[in-house]
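Entry: subunit A
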Amino acid sequence: MSAITMVRQFGEVLLAIALAPLFVGWIAQCRAWLQSRTAPPLVQPYRMMRKLFQKDVALAANATPLFRITPYVLFGSMVLAAAIIPSIATDLPFARVADAIALIGIFATARVFQSLAAMDTGTAFGTMGARREMMVGFLAEPALLMVLFNAFLLSGSTALPSVVEAYSAGPLSINPSLTFAGVAFVMVLLAENARIPIDNPSTHLELTMIHEAMVLEYSARHLALIEWASSLKLFNYACIGFALFLPWGIATHGADGGWALLLAAAALIAKLVVFGAALALIESLSAKLRIFRAPEYLATAFLLAVLGLLVHLLLGS
Partner candidate 1 sequence: MPHSNHWIVPSLNLLASILLLISFAMLSRRRTQRLITLFAWQGLVLFTSTCLVAYSSGQKEMYYSAGLTLMLKVIALPWILHRLIQRLGAQWDSELLVNIPTTMLVGLVLVIFAFGLAQPISRMATTITRNTIGIALAVIFLAFLMMITRRKAVTQVIGFLAMENGLFFAATSATYGMPMVIELGIALDLLVGFFILGIFFFQIREQFDSLDLSHLEALKEE
Partner candidate 2 sequence: MLLLVLGWLFLGAIGLLRPHSLRFVARGLFPAGAVIGLGVALLGTVALLAGHAPQAMVLPLGLPSLPFHVRLDALSGFFLLLMGLAGAGISIFAAGYFRSGEGTAPGLLGLHYHIFLASMALVVLADDAYFFMVAWELMALSSYFLVVSQHRLPEIRRAGFLYLLMAHLGALCLLLSFGVLQGGRWQFTFDAMRGAPLTPLWATVAFLLALLGFGAKAGLVPLHGWLPEAHPAAPSPVSAMMSGLMLKTAVYGMLRITFDLLHVQFWQWGVLVLALGLFSAIYGAIFAGVKTDMKRLLAYSSIENIGLIFTGIGLAILFDACHLPLFAALALSAALLHSLNHAFFKSLLFLATGNVLHATKRRSLGALGGLAHTMPWVATMALVGTLAIAGLPPLNGFVSEWLLLQAFLFTPQIPHAFINMLVPLGAAVLALTVALAAYVMVKFYGIIFLGQPREPALEDAHDANWLERIGLAWLALGCIAIGVLPQIALRAAGAVTGLLLGQTVNFSSQLWWVAPITAKQASYSGLLLLAGIICVVGITFVVVRGLAHGRFRRTVPWDCGYPWQTSRMQDTAEGFGQPIRHIFGTAFDMERELPSPSDSAPHYRIHVEDRLWRMAYLPIERAVQRLSDAIGVLQGGRLAIYLLYSFLTLLALLVGVL
Partner candidate 3 sequence: MDILIVLGLPLLGALLLALFGARRFAAELNAGMSFATLVAVVFLVLRVLRHGSLLALQEQFFVDSFNVFLVALTAFVGFTTALFSRPYMRIEQQRGRLGTQRLRLYHSMYQLFMAAMFLALLTNNMGLLWVAMEAATLSTVLLVSLYRTRASLEAAWKYFILCGVGIAQALFGTILLYFAAEHVLGRQGMTALLWTHLNAVKGQLEPRVLGLAFVFLLVGYGTKVGLAPLHNWLPDAHAEGPTPVSAVLSGLLLNVALYAVIRCKVLVEGSIGSYLPGRMLMGFGLLSAVLGAFFLWRQRDIKRLFAYSSIEHMGIITFAFGIGGPIANFAALLHMTVHSLTKSSIFFTAGHASQTAHTQQMDGIRGLVGISPTVGWGLMLGSLAILGMPPFGVFASEFLILTTAMREHPWTTPFLLIALGVAFGAIFRKVQPMVFGESDAPPLSHPPALVPVFIHLAMVLALGVYIPPMLAEWYRAAARLIG
């Protein structure tokens, strides 16, 4: 791999790390506008993290090393995922380390670590959050896999770079099965990233929360890392979505000089802006579901994905 690709790689990773909190902030801002509240500034997440980094950690007395390692593992795996997902360019040395299915695996690793850490202190809420998180996980994964199945049927690959290149090679067209899959993917994304209607990122009412219940025991830099990681997760999911469904603009192999990259970055930001706004809209329009409505919700997502599959097999588009 040449130096330029390495530069590209690191550039992309750093871009992701930098943009992720901003993306979350943007969504919050849009939500505030839609709910006609005075919005927090875009950089609010950064401020919060700076504050958190300065505080002292208050560590539960019976916390094991696992508890302290977990934030780093979460952050690390999310950064790794960011390195793998072709968000601005496909020709990344690291992109081949894991295909889309393996990416799910990486996210699962993060989830398991987080749940274990949540159970570590042995408080009731930690465990409750953990089991809800795991439940959402095992409900979401089949749907997600079916989405990827669609992508594979269209592009003959589950490696995101290949998918992107396959699309950008072909003519621009709206594919019926892809639309089904796209809707399913958005639903899964909402569930996986602890957004409404499955979870409410801004609530602290214990009985309804999932993500917050798990991080209840965390404080200071640990908490900061976890929040950063979760914003990265959202960012990554968005980028996966772009790679699968809106790959236009991503600098493909060969055509990835400086301008192309700049163009790609611009395209990415544009997509993020639009997508964030859409996300905020969805969240504001829909109400949070009771936890045991989650199966139905994700079953719907699964159904849509399967429909996409069948449509493809029938129409053979």
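In picking the candidates, the idea was that all candidates are chains of the complex that A comes from, given by their letters.
We adopt the following convention: a residue touches a chain if its C-beta (ideal position, glycine included) is under 8 Å from a C-beta of that chain, and two chains touch if they have at least 3 such contacts; residues count from 1.
Keep in mind that what you see is a predicted model, and the values were worked out from it rather than measured.
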Just to confirm the interface: in this complex, subunit A touches which of 1, 2 or 3? 2
Which of the residues in subunit A end up touching candidate 2 in this complex? 53-54, 56-62, 64, 66, 69, 72-73, 75-77, 79-80, 83, 94, 96-99, 101-102, 105-106, 108-109, 111-112, 115-116, 119-125, 127-128, 130-132, 134-135, 137-146, 149, 152-153, 156-159, 162, 206, 216-217, 220-221, 225, 292, 295, 302, 306, 309-310, 313
